[in-house]
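What you see is the complex with one protein chain gone and the rest in place.
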Amino acid sequence: MTIAPNVDSPRTATANPPVQPAQGNLGQAAVVRSSAGGPVAENPTALTPVAKLIDVSKCIGCKACQSACVEWNDTHPGVEENVGVYENPHDLTPDMFTLMRFAEYDNPETGDFEWLIRKDGCMHCADPGCLTACPAPGAIVQYSNGIVDFIHENCIGCGYCVSGCPFDIPRISQVDHRSYKCTLCSDRVAVGQGPACAKACPTHAITFGTKDDMTALAAERVEDLKSRGYDNAGLYDPQGVGGTHVMYVLHHADKPGIYNDLPEDPQIAGVVENWKGPTKTVGLAAIGLAALGSVAMGLFSRVAVEPEDERHAEDLVDRAAAIPGGEGSGEGKDA
Amino acid sequence: MNIDLSRRGFLKLAGAGVAATSLGALGFGEAEAAELAHVRGFKLTATTEARNTCPYCSVACGIIMYSRIDDETGKKRIVHIEGDADHPTNRGTLCPKGAALKDFVNAPTRLTQPRIRKPGADAFEPIGWNEALDKIARALKDDRDANFMSLNEAGVPVNRWTTTGFLAASATTNETAWLTYKVVRSMGVVAFDNQARV
Amino acid sequence: MTGRRYSEPGDRILSRDPVSVRRYAGFTRLNHWFTATTLILLALSGFALFDPSLYWLSSLFGGGQATRWVHPFIGIALFVSFMILFVQLVRHNLFRREDAVWARNIGAVVKGDEDRLPELGKYNLGQKFVFWAMFWLIVVLIATGFMIWYQFFPEIVSVDTRRIALMVHSIAAVLTILTLILHVFAAIWTRGTLSAMTTGTVSGGWAFRHHRKWLRELAGRQRTDPAE
Partner (left out) sequence: MTNSWTDIKNTDLVVVMGGNAAEAHPCGFKWVTEAKHHRGAKLIVVDPRFTRTASVSDYYAPIRPGTDIVFLMALIRHMIENDKVQWDYVRNYTNAAYIVRDDFGWSDGLFSGYDEEKRDYDKKSWDYVIGDDGFAVTDPTLENPRCVWQLLRAHVDAYTPELVERVCGTPADRFLKVAEMIGECSSPTKTMTSMYALGWTQHSKGAQNIRGMAMLQLILGNIGVRGGGMNALRGHSNIQGLTDIGLMSNLIPGYLNIPTEQEPDWATYMKSRAFKPLRPGQTSYWQNYPKFMVSFMKSMWGDAATVENDWAYHYLPKLDVPAYDVLRIFEMMDQGRCNIYFCQGFNGLLAFPDRGKVTRALSKLKLLVTIDPLETETSRFWENHGEHNDVDPAAIQTEVLQLPSSCFAEDEGALVNSGRWLQWHWPGAEPPGEAKLDTWIMAQVFLRVRDLYLKEGGVFPDPIVNLTWDYADANEPTPEELAKEMNGRALSDLSDPADPSKTLVKAGQQVLNFSQLRDDGSTACGCWIYSGSWNENGNNMARRDNSDPDSTGAFANWTWSWPLNRRILYNRASSDLDGNPWDDSRRLVWWDGAKWTGYDVPDIAPTAKPGEVGPFIMNQEGVSRLFSRGLMRDGPFPTHMEPFESPMANVFNPAMRGNPVARVFESDVARLGDSAEFPFVATSYRLTEHFHYWTKHNAVNAALQPEFFVEISEQLAAEKGIAKGGRVRVWSKRGEVWAKALVTKRIKPLICDGKPVHVVGIPLHWGFVGAARKGWGPNSLTPFIGDANVETPEFKAFLVNIEPAAGEAVS
């Protein structure tokens, strides 16, 4: 199956991947935002926003998503050691774009124990902190379907994206010094496939489709959870970052923090905003003005040494030399 | 003279000098034009598909194996394995083991030649198929002829062979299993079992 | 006979007609220009990472990756170099009573009519301000610099701290560049100053007009000098 570049975003992938040459719909033509003033499309292809929905209440923490992610993206996470937890690798790495995080929670209300398992990874924010912070033009782009992708050729490995991200997701490779994170399998989505993790997920805890479809599905799930006594069940689609293209269904949406510190109200840090905003403008302006100002002042005024200053100086030196042993002291001549 | 001094001094302002000249040299960052946005080329393009089922647990998920001819060996090599979306049981999904099947098929610890470990030796050494199979046949014949029990104490024909045992696999095909059954049973082996219990 | 209050050991009258005075030794000048160079390079590479409109500057250093890599190392060079300079110049940059008077008559300074100003030693308050501003800013830059040096110190501080460090680093950088501009401007605006850092000498007239106490002391020491 060949996808014309103008074909719309896929719904949750139900077909097997193509093996015939397929033309994708993600590329420069669909770029709506690009880091550091990188190139954006004149009038970008209008793709329907997509989303990955992670239903924590269906997740069994099997790590199929991690496995599928590694296989699809050809990364090679190392064999670490066991440190007394289920998380392996122990954190996101440039070779592990997604990670199951396990939390053991004694629910004070019910007195029941709960094992809260959350798939961590890039949230694909509508307002991405990484893109805001990035100093390299075109290193981070946002496509019209909402996918935030790294264009590694343009990445300079400064790590600003790590500081810019409200979810602490990007990781810098110590090998090629470029930043890596979940691409939402942009290469699969481009040809009408869902992300590898969503396709693999055994219990369909991860589903992929248009953001509208996923939001509707989430509502259905929340209703089911409420019927099972999870009164605070809800959808996690934080507006602080303009909403995300990876969303969670949580049984305890009122306490995202209990799912391994999922941020309550994530947003791009104030300092980052300031640094990338006022500091930059004001700073550059000040430098510009100072430069101009001094040049101007230099033109209109100067402090020059007058000839009599030289004479005063000679007198002063001579007089000092003239005191005891004055005449005949030949130091001056020597000079 | 003062003026002279200052002019010379000004021209010696190193930093500015370097900057000025370099800027001229490089057509103002043309070299730094950003690579245009693009996604990774679709990696399954022009691969061959084969339908199979996962060899691990008994859910028997449908999988599709994508292969290419390996330049080195000239043999077909699996480059990717993914769940079969058409399969009624798994609907394209796979567990963490199934999703990584490719690395099982291509594992560095796959065996590629018959090997023998001689009594008391501390290492394997290669052996040819023929030699290995003849060794096995000889050993079987000798042991069977020596220990086959035709009649029991009561004189009832029992035709059993207890000094050689065979442990069958748990992931071979029915067809392999049937052939194995025929071979093992025909010889009268009773110490015959499989992995059903473990 | 008299000790030095306003001058460095190396400072002395070189000739009397016309008077010319040694202000900076060769090493000090080299040190100064090295520091200056690193500062310029840092400014340029820093600008590249600071604002997209200036990203093209990264081409001066062989591209974004190279710029990202080299900037911190130049920073360390600057720090070391500046500190050596600092040790040489700090003594005469300490605050003196006459600096207050000078400050009060800053208007006169700008007009250039120095008769209304007190006689000064080797440095005036303006120069001292530049000296100390540079010192403190560079300290801040090197400290925050390490915090954001992701390649080698990814874990040195928390993400939150790193975010603040990033902002402080850029603000400090801006101030440093402003100070640099002031420094360069003053050097050019006050004619006869540049030679101090190029040839190392100044004219007697320049010394008489801007740093009379310093000149006096040197004049007074002429005889004793050879004994030194």
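For clarity, chains are labelled A, B and C in written order, and residue numbers in each chain start from 1.
Going forward, a residue touches a chain if its C-beta (ideal position, glycine included) is under 8 Å from a C-beta of that chain, and two chains touch if they have at least 3 such contacts.
Here the structure is a predicted model, which means the values were calculated and not measured.
Asks: Taking the complete complex into account, tell me which visible chains touch the one left out.
Replies: A, B
Asks: Would you mind spotting which of A:19, A:40 or A:60 touches the chain that isn't drawn?
Replies: A:60
Asks: Would you indicate which residue among A:49, A:146, A:159 or A:202 is in contact with the undisplayed chain?
Replies: Candidates A:49, A:146, A:159 or A:202; residue touching the omitted chain: A:202.
Asks: Considering the whole complex, which of A:89, A:240 or A:263 touches the chain not shown?
Replies: A:89
Asks: List the chain A residues touching the unshown chain?
Replies: 57-64, 66-67, 70-71, 76-86, 88-89, 96, 104, 106, 112-115, 117, 202-205, 221, 224, 227-228
Asks: Which residues does chain B use to touch the chain missing from this display?
Replies: On the side of chain B, residues 48-62, 65-67, 73, 75-78, 81, 83, 86-91, 93-101, 103-105, 107-124, 127, 129, 132-141, 143-145, 147-148, 150, 152, 154, 156-198 touch the unshown chain.
By our rule, only the chains that are shown with their structure count from here on.
Asks: Compare the CA centroid of chain B with every other chain's and tell me the farthest one.
Replies: Centre of mass proxy via C-alpha means gives C as farthest from chain B.
Asks: What are the two chains with the top count of C-beta contact pairs?
Replies: Chain pair with the maximum contact count: A-C.
Asks: Between chain A and chain B, what is the gap in Å from one C-alpha centre to the other?
Replies: Measuring from centre to centre gives 35 Å for this pair.
Asks: Taking each chain's centre as the mean of its CA atoms, how far is chain B from chain C in angstrom?
Replies: Comparing mean C-alpha positions, chain C is 65 Å from chain B.
Asks: Which positions in chain C touch two or more other chains at once?
Replies: 55, 58, 63-64, 188, 191-192, 203
Asks: Tell me, which residues of chain B touch at least two other chains?
Replies: Touching at least two other chains: 2, 32.
Asks: So in the complex, the part of chain A that touches chain B is made up of which residues?
Replies: 13-22, 24, 26-28, 30-31, 34, 38-39, 62-64, 66-68, 70-72, 74, 136-139, 141, 143, 149, 151, 153-154, 183, 186-188, 190-191, 196, 199-204, 305
Asks: Show which residues of chain A lie in contact with chain C when the two form their complex.
Replies: Contact set of chain A toward chain C: 36-38, 135-137, 154-160, 162-163, 168, 172, 174, 177, 269, 271-272, 274-275, 279-280, 282-284, 286-287, 290-291, 294, 297-298, 301-307, 309-310, 312-314, 316-321, 325, 329, 331-332, 335.
Asks: Could you pull out which chain B residues touch chain A in their complex?
Replies: 2, 32, 34-49, 64, 66, 80-86, 90, 92-100, 102-103
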